[in-house]
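One structure, as structure tokens, below. Some questions next.
Apart from one protein chain that is not included, each protein chain of the complex appears where it belongs.
Chain nomenclature is as follows: A and B, assigned in order of appearance, with residue numbering initiated at 1 for each chain independently.
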Amino acid sequence: MSGRMIVDKAVKVVLFASAIISILIVLAIGFFIFRESLDAWAKIGISEMLFKSVWRPGQDQYGILAMIVGSVSVTFGAILMGVPLALGCAIFLAEIAPAGVQSIVRPAVQLLAGIPSVVYGLFGLVILVPMIRKLNVPGNSGFGLLASSIVLAVMILPTIASIAEDAIRAVPENYRQGSLALGATKWQTITKVVLPAGKSGIIAAIILGIGRALGETMAMIMVIGNSVIMPKPLTANPLTFFLSQARTLTGNIAVEINYATGLHANALFATGVVLFALIMIINASARWIITHDQRSSEKAR
Amino acid sequence: MIGERSSEITLAHTAKTRNLKTEHRVQKFWFSLMWLFGLITVLILILVIGYVLVQGGKAVNWELLTTPPKGGLSGEGGISTTIATTFYLVGLTLLIATPLGVSAAVYLIEYAGEQSLSSKFLRTMINIANFAVETLAGIPSIIFGLFGYVLFVSTLKFGFSLLSASLAGACLVLPTIIRTTEEALLAVPDDYRRGSLALGATKWQTLSRIVLPAAMPGIITGIILSVGRVISETAVFYVTLGGSYRLPTSIMDSGRTLALHLYYLAMDTRAFDKAMGTGAVLVVMIFLINLVINLISRKLTAGVRKVR
Partner (left out) sequence: MKYAKKSLLVVLSGLMCLALIAACGSKSTPTPAAPVAEATEAPKVTEATEAPQGESAISLSGSTTVQPLAEKLAEAFMAANAGVRIDVQGGGSSVGVKAAGEGTSDIGMASRDVKDTEMTEFPNLQVFVIARDGIAIVAHPEVPVGDLTVDQVRDIFSGKTTNWKDVGGEDQSIILVSREEGSGTRAAFEEMVMGKETVIAATAILQPSNGSVRTTVSTTPYSIGYLSFGYLDESVKALSIGGVAPTEPNAADGTYPIVRPLNMLTNGEPTGAVKQFLDFILSEAGQKMVVEDGYIAVK
């Protein structure tokens, strides 16, 4: 065997090793975080952790329900504001905007995606929080779900918009032509033909946006208030729910990990396991929707 | 082109059908709304970036950029050491992630096809590897932080250091590099490979002399994207880098990146002006990175057109 063939084989092995590095990393992440959390599950108890809302490490009380509810609430708020805007933006970019406008809006979306989350956090802290504080509701500090939802909505906007735009663009052109030829208006074509055809990609975009929202950390610490409390309306008006402070799972980890030792630290790793599990479920469902749809559309053909 | 044509078709139909008139009004309403949404997106960008640049611009001057921070948590001094630390960290992270990511992508694209024919074990591994890359891409950064904290900071006793942070950061950017490199490799026409192989070159010679150079702009795009990712990242480094604002003199030293410094300034001091200034520096960096990526991709598409 010639020298260069040996090199060829050696390279192949090295490349293969690199290729499985990501597997090792995923396994290592899962392994280490789970191992560190084991003590917490064993000593505190799974139901005690997941279904109790009192988090008081000083007294060995480690319920993370308040943080789960906090994460879900703030994500819900962000979806409520961000998804219509993002989808509108995606439809605009893919179907409506003239090329000149596209060349302004698309880089804008791209740039929004690149801005560091601390910059959004700073913006929220300096602009949004004082603005929200002006709402005259007893107990309103400005920090809380509303401020953090708005910040998050802006942060997930580019994620959802760009993936959804790709999904819409992927709809074959003859679908549109067919619809238009049948006498439908352009808007009817978009709503009745293009969007249903790109449905799975759009849903996947939203789900990935949810994942992004659940995982955001620093911007949340800066504007949500970090109170360990089940978010609830401040007054009889249910809308004041969004003025309530809260804490996210991510914030719980970041804020306390540097202060934590012993069981407290284990409980924070357990928080990480819960977050990890949530994100995995969400991403897996996005993937399932995409592949399932691919398969069914292949069958249809 | 197609857009114009279809609107002509729509117009033609409107003239014929009465019902289409209302439909057209509905369309006008929704189209205006979509325009509004596009406009809002641009407005948000202008609002956030404009505010940070205008407010931060006031604080940015030569002195801020060239003096180190001092005075503990009082927010005195400039940001010079944090700029340097940011570059150190970017360099170190990419030094680790780029070879790994590019090799992984090369294997997954260039070798996976032939392997999957020969061995069930390899086929499974490749499927799992693809799944793992996707999983990595979805993991929130604080989880990478926790991982880096427990493995590199405490277990391997690297401490809060550039080394720990860049290892954790490399895990974070690995999927970005792998995915962009894969795309770049897929864009290289198969004729290149066949031509080279037909001339008697080995697979590796073909890859290193023909395919990789052709894919280089795409690979560089991935690397630059990762640079942006590391510059913007906070959560990972918040729990692995330590946060000392002194200039690190070795990879075992703790440090503070620009984004981290912004966080500390905004949270721990009342130096909001300096926080904004740091934000402005960050935004300008990200803007430049986006610019470069757009330039490369424009050149790339232009090149592809020429080839065709």
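Here, a residue touches a chain if its C-beta (ideal position, glycine included) is under 8 Å from a C-beta of that chain, and two chains touch if they have at least 3 such contacts.
This is a predicted model, so every value here is computed, not measured.
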| item | value |
| --- | --- |
| Options A:Leu146, A:Val228, A:Leu249 or A:Leu278, residue touching the unrepresented chain | A:Val228 |
| Touch criterion as defined above, residue of A:Pro57, A:Gly114, A:Pro158 or A:Gly201 at the omitted chain | A:Pro57 |
| Which of A:Pro84, A:Gly139, A:Gly178 or A:Pro196 contacts the chain that the document leaves out | A:Gly139 |
| Residue among B:Phe31, B:Tyr107, B:Phe158 or B:Phe237 touching the omitted chain | B:Phe158 |
| Interface with the unshown chain - residue positions in chain A | 1, 9, 12-13, 16-17, 20, 24, 28, 35-36, 39, 43, 54-59, 129-130, 133, 138-139, 141-143, 221, 225-229, 245, 247, 255-266, 269 |
| Missing-partner contacts on chain B, residue numbers | 70-74, 149-151, 153-161, 242-244, 246, 249-250, 252-254, 264, 266-270 |
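FYI, only the chains that are shown with their structure count from here on.
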| item | value |
| --- | --- |
| Between chain B and chain A, distance of the C-alpha-averaged centres to the nearest whole Å | 17 |
| Footprint of chain A on chain B - complex, ascending | 2-3, 6-7, 9-10, 13-14, 17, 20, 23-24, 26-27, 30-31, 33-38, 40-42, 44-45, 48-49, 51-52, 99-101, 103-104, 106-108, 111, 122, 125-126, 128-129, 132-136, 138-147, 149-151, 155, 171, 174-175, 178, 202-205, 207, 228, 231-235, 238-239, 259-260, 262-263, 266-267, 272, 275-276, 279, 282-283, 286-287, 289-290, 294 |
| Touch list for chain A against partner chain B, complex | 4-5, 7-8, 11-12, 14-16, 18-23, 25-26, 28-29, 32-33, 36, 84-85, 88-89, 91-93, 95-98, 101, 104-105, 107-112, 114-123, 125-127, 154, 157, 161, 173, 176-177, 180-181, 183, 185-189, 191, 208, 211, 214-218, 221-222, 250, 253-254, 257-258, 268-269, 272, 275-276, 279-280, 282-283, 287 |
